[in-house]
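Only one protein chain is missing; all other protein chains are in place.
A and B are the chain letters, set down in written order, and residue numbers restart from 1 in every chain.
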């Protein structure tokens, strides 16, 4: 009898351990990974909206910022940066524009996902305003100029002279529709 | 407790709670899966015999590579070692049976269903899983065939089976040891299995978590792995390999255990460095949790991460080296004989070490840029999986089969099988190193003419290796049915341990009264 209780004890503890690991995989690993990305700049993910504060502009240094646009698989929009690159001083606030046009006959919703290269510059690329913070609905045939306002943090590592800001635009029309229908 | 096996065939095997019967079921199931996964491998090698698409379409080729991996890892190798554990652990620690016999029955019987579901997808519209056994998102989510849901279900069942099997082993080892059988007196096979069981309980749920997240992404509009919704495909790889790297050791640790039983027996000398073997096993298990991203050196991690994973991975060479040195030193100044189990064990040591060398090369991130996802990697993991796990499993069967059924196998046939397997294995996988270095990526249905020669050699080797397994099957059946009867409890002159104090063949119920340890 003593043995069976002890067996049950081990069984319950182990099962509990397994459940904890399962929960860990689903509820802890993804946010942990996001946090990790944010700290290390893995994948060049940039932070959320940055509230501009008075920063001294470092006029002694110039950084080239490149812009790249990519359409994901099922995204039939025209999407490109109006300027391919700009040269800024760290600390200086700059606005640039991407052009997007819905070429189809359907109303669509797009979502742009930003990336910064090199990865170690991601933390120093501060966006005070960006179309990527929200999804972008475009009616059939409509076009739009999508703005990004950014500041390069003067603490940008000295080795970095060129920063590439890239957006991949995804078609999330179905995803949006699905979420709306789930809410209703 | 004195009753024997149930009379009726169905109730004996279907409702069995006897550790030996369940062990037998596991072993036969795993062998069946081994032949099935082997058949898939034969299809792959037949298609790759020459450049060009001859026999199958690339789409089906991808299903074959995927199913080969899944069936071999989850259907053949893991259940084989669970079967050996079921048979041997109670006998080795002086227990009457496993601690949780009914759960033992359940953990086996859900397994055939998992694989029935998985294999059935091959015949469904859209075909079976075609995204590799590592099933990276989004190929396995957004772009997967509809049957992916069956695949996920199957993986869940396999995971449940493994977890239950492991809990059973943990409970048995903790609670059911004979008086005097302290932890540091347990045979190494028991030690490696109990460590493996802890690994399984820790990481199988993570795999379950990964497929659950896939399921939600596919069916419920979440975006764990979908960049469009703010997720990240790379997250999948981290979660998968957080499971996947320990999984590699789950496969190889029991193999270490088997070899650590066999080499002393045929060296007629105790295992050298028992306690260092235990500590080395534990360190390998620990390290397995902190090196996972070395499978992902090309995803573009920050350099700091890459350096960390490189250094941590290189560290694994230390405890693994200790094991190899211990095995060799065990043989030193012994009185060696070379029966089939010993031949397979020595081949294990040599070929596994070779796989370890290539593993060390792969850990060097800069060079891994060139090796990653090429046939070099395929060669590497077949050296550790086939020459490691499968060779040691074969050794274990030859080693313990006489004990199990009281009949001796045909030694000549065993040796012939060994030499064919050994030579064929090297003909198959050695050239794959060259192919990989010369630039042939893995999972390729077709290849340029510059890879033709070595692929042909490799295919020829693979067919031979497949043939050797049929000889194995024949030898085992022949032994069970018509082998020369033996009744010496020790079977082998140099065998030591509780399992060899039981009568031969091993009685249906193991130690009804606890044995007394010397």
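Operating definition for what follows: a contact is a pair of C-beta atoms (placed from the backbone, for glycine too) under 8 Å apart; a residue touches a chain by one contact, two chains touch by 3 or more.
The rule is simple: contacts and distances are computed from a predicted model.
Choosing from "Cytochrome c oxidase subunit 2", "Peptidase family M48", "Leucine/isoleucine/valine transporter permease subunit" or "Thiamine pyrophosphate enzyme TPP-binding domain-containing protein", the protein name stored in UniProt for the chain missing from the display reads "Cytochrome c oxidase subunit 2". In the whole complex the chain that is left out makes contact with A, B. Shown as candidates are B:282, B:328, B:408 or B:502; the residue that touches the absent chain is B:328. Across B:78, B:278 or B:349, the residue that sits in touch with the chain not pictured is B:349. Note on the undisplayed chain: of the listed residues B:46, B:122 or B:336, the one touching it is B:336. Considering B:180, B:300, B:485 or B:507, the position touching the chain not shown turns out to be B:300 (whole complex). Contact between subunit B and the unshown chain involves residues 51-54, 57-59, 62, 125-126, 130-132, 136, 138-139, 142-143, 227-228, 232-234, 267-276, 298-300, 303, 306-307, 310-311, 314-315, 317-318, 321-322, 324-325, 328-338, 346, 349-350, 353-354, 357, 360-361, 364-367, 369-370, 372-374, 412-413, 415-416, 419-420, 424, 427, 434, 437-454, 456-457, 460-461, 464, 467, 494. In the full complex, subunit A touches the omitted chain through residues 43-44, 66, 68, 70-76, 84-85, 103-106, 113, 115, 117-118, 140-141, 159-162, 164, 166, 168, 170, 174.
The definition used in the following text is that only the chains that are shown with their structure count from here on.
Between the CA-based centres of subunit A and subunit B the separation comes to 40 Å, rounded to the whole angstrom.
Taken in their complex, subunit A has these residues touching subunit B: 3, 6-7, 10-11, 14-15, 17-26, 29-30, 33-34, 37, 40-43, 72, 111, 113, 119-120, 168, 170-172, 175, 178-179, 182. In the complex of the two chains, the subunit B residues touching subunit A come out as 99-100, 103, 163, 166-167, 170-171, 174-176, 201-206, 208-210, 212-213, 221, 223-224, 227-232, 234-235, 238-239, 242-243, 300-302, 304-305.
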